[in-house]
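As you look at this complex, bear in mind that one protein chain is not there, while each of the others sits in place.
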Amino acid sequence: MPTLFCLTNVHDSNCLNELDGYLNPSDSVLLIDYALELAVSDEALLYRWAQRSVTVFRLMTGDCADDPLSQSVIQSVDYDGWVSLAERHANQLWWR
Amino acid sequence: MPTLFCLTNVHDSNCLNELDGYLNPSDSVLLIDYALELAVSDEALLYRWAQRSVTVFRLMTGDCADDPLSQSVIQSVDYDGWVSLAERHANQLWWR
Amino acid sequence: MFTLHVLSPPELGTACYHALRFAEALEAKGHDLQCVFFQDAGVLTGLSHCESPQDEVDIRARWSELAARTETALYLCSASAARFGLMPDTPELRIAAGFEVTALGDLVTAQRVSERVIGFGDPC
Amino acid sequence: MFTLHVLSPPELGTACYHALRFAEALEAKGHDLQCVFFQDAGVLTGLSHCESPQDEVDIRARWSELAARTETALYLCSASAARFGLMPDTPELRIAAGFEVTALGDLVTAQRVSERVIGFGDPC
Amino acid sequence: MTDLNPGALAATERTGPAIWIQQHPSAGLRAQAGVDTALSFAVFEQSPTVVFANAGVCCLSVPMAAPAGRKSLRKLIDSFPLYDIEQIFIDGRSLKKYSLDADQLPEFAVVQSPGELSTLVHSHPAILSF
Partner (left out) sequence: MTDLNPGALAATERTGPAIWIQQHPSAGLRAQAGVDTALSFAVFEQSPTVVFANAGVCCLSVPMAAPAGRKSLRKLIDSFPLYDIEQIFIDGRSLKKYSLDADQLPEFAVVQSPGELSTLVHSHPAILSF
């Protein structure tokens, strides 16, 4: 069963690189808060993940007008979608 | 008057590099807790600072046997020494 | 059956808020929520009399409302609660409605009976 | 004249502990300490009934002792105190000995009369 | 290291402090505390110098995000000129790191290089770090 990796308030894009070695095909990565801001600055990594069938999501909280993302490689989910992700993944690791 | 830059629990050695552009001669850097562990992994940076007359200190809390440091470029201070540093510097910036 | 594990309070980071919204989404989808287990600084979520500005979400009140509506147990880890001042002689003076102090054994039980344990916690 | 500015409580990071040891070193060297101003989560330093294990330093107790010994004012920022539950109807039930709630204006005053303002706070 | 006599602290010219805001608005109430403190010093006519650096620059992001149910700090910052805070200083390197657009900063924001911020640091009698 795949794993859902949650990232929030990561300190720098290094954290994303370190995650790289953990990912299996059909795993997912959920970017929360400003993990997103750092992830979009490393497009190459995101495309590499997409090629490995790792899906990248960003959490839309609905608190404000969430920017539409130009990178189609990142899908948006709301809390309902996060619950669906939790259903479809065996476990969740909160990456710090 | 020089500035004392305090670093604690910095996330990675990038933080030290970012500090580089702020330092004037006769400034000091005080490494607290695991800022030290990261700093010693970037000896080249520390030597560059020493050449610019920036002094690097590490805080010895006395809670446990503080390791003697092989790098003579880092001086040790206790809390008493930190107070002396505060006297000799105009201000203190806590670097995060 | 879900269990949520919350390590940060509303004032630090965003994890406690996300946990609340996740719990509300579970409720809306008809999932069972075994309990929410607050640990480490997360236990401060159960501290009463924390003021929330009018133009912000009152996260504590929303947790209490969820508990009242769904009868979900909101557990505060006793070891953490002791450290964070939630266990004076008269804990009822400090603990918000719907929360209760419990031991780590309840997290063990919750994990055993839940298909999913979903954690929420900012780096500290 | 020194003022200390503390942004973290004993349970988060190490800054509150370092601030205490710094304050004790100031006292030992005969320096005047105008006040210690606790702000943000640092105000939790003034929350009473937080248990400290026997084999650890009881940082809150040491602050209270310092205040009693040196008559140093330990100020808790009122805006932060309200957020962190230190201002219920009967604040004396929650606030540890030696601490008092005060407004940000006292930080302004302290900075004006102090040669040095030394800050202590972990990243949050 | 020679210790100074406790009475002999070099007198620094007492002007307003620098308020150095470095934490992300999502990280907690720290950035809010920094903004509140800047306003307090302004209200007491102490001319604070306000700097946003590192993740603190995200306090300025548009749209006016209300992260995790909190209120936006940007609105409060936009009101600074009403309190006679006529300029704020922004670390240009951090803007880049967090992919923020300098065009969306308040008009009274001044983007600074590390060297310029260093000059700022060294010219203030006190720095309050948030």
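Descriptive notes on the structure:
The chains carry the letters A, B, C, D and E, assigned in the order they are written, with residues numbered from 1 in each.
Everything below uses one rule, namely that a residue touches a chain if its C-beta (ideal position, glycine included) is under 8 Å from a C-beta of that chain, and two chains touch if they have at least 3 such contacts.
Please read these numbers as outputs of a predicted model, since none were measured by experiment.
Partner chains of the missing chain, restricted to those shown and counted over the full complex, are A, B, C, D. What chain D contributes to its contact with the hidden chain is residues 11-14, 17-18, 53, 55-57, 59, 122. Those residues of chain B that touch the chain absent from the view are 9, 33-34, 37-38, 40-41, 61, 63-65, 67.
Take chain C: the residues that touch the chain left off the picture are 1, 5, 7, 29-32, 39-41, 77, 79-80, 83, 104-105, 107-108, 111-112, 114-117, 119, 121, 123-124.
The working rule: only the chains that are shown with their structure count from here on.
Each step here moves to a touching chain, and the least such steps from chain A to chain D number 2.
Between A-E and B-D, more contacting C-beta pairs join the chains of B-D.
Averaged C-alpha coordinates give centres for chain B and chain E that are 23 Å from one another. Taking each chain's centre as the mean of its C-alpha atoms, chain B lies 39 Å from chain C. Chain C and chain E have Cα centroids separated by 34 Å. Multi-chain contact residues of chain B (touching two or more other chains) are listed as 11, 87, 91-92, 94, 96. Multi-chain contact residues of chain D, defined as those touching 2 or more other chains: 13, 29, 31, 41, 83, 116-117, 119, 121, 123-124.
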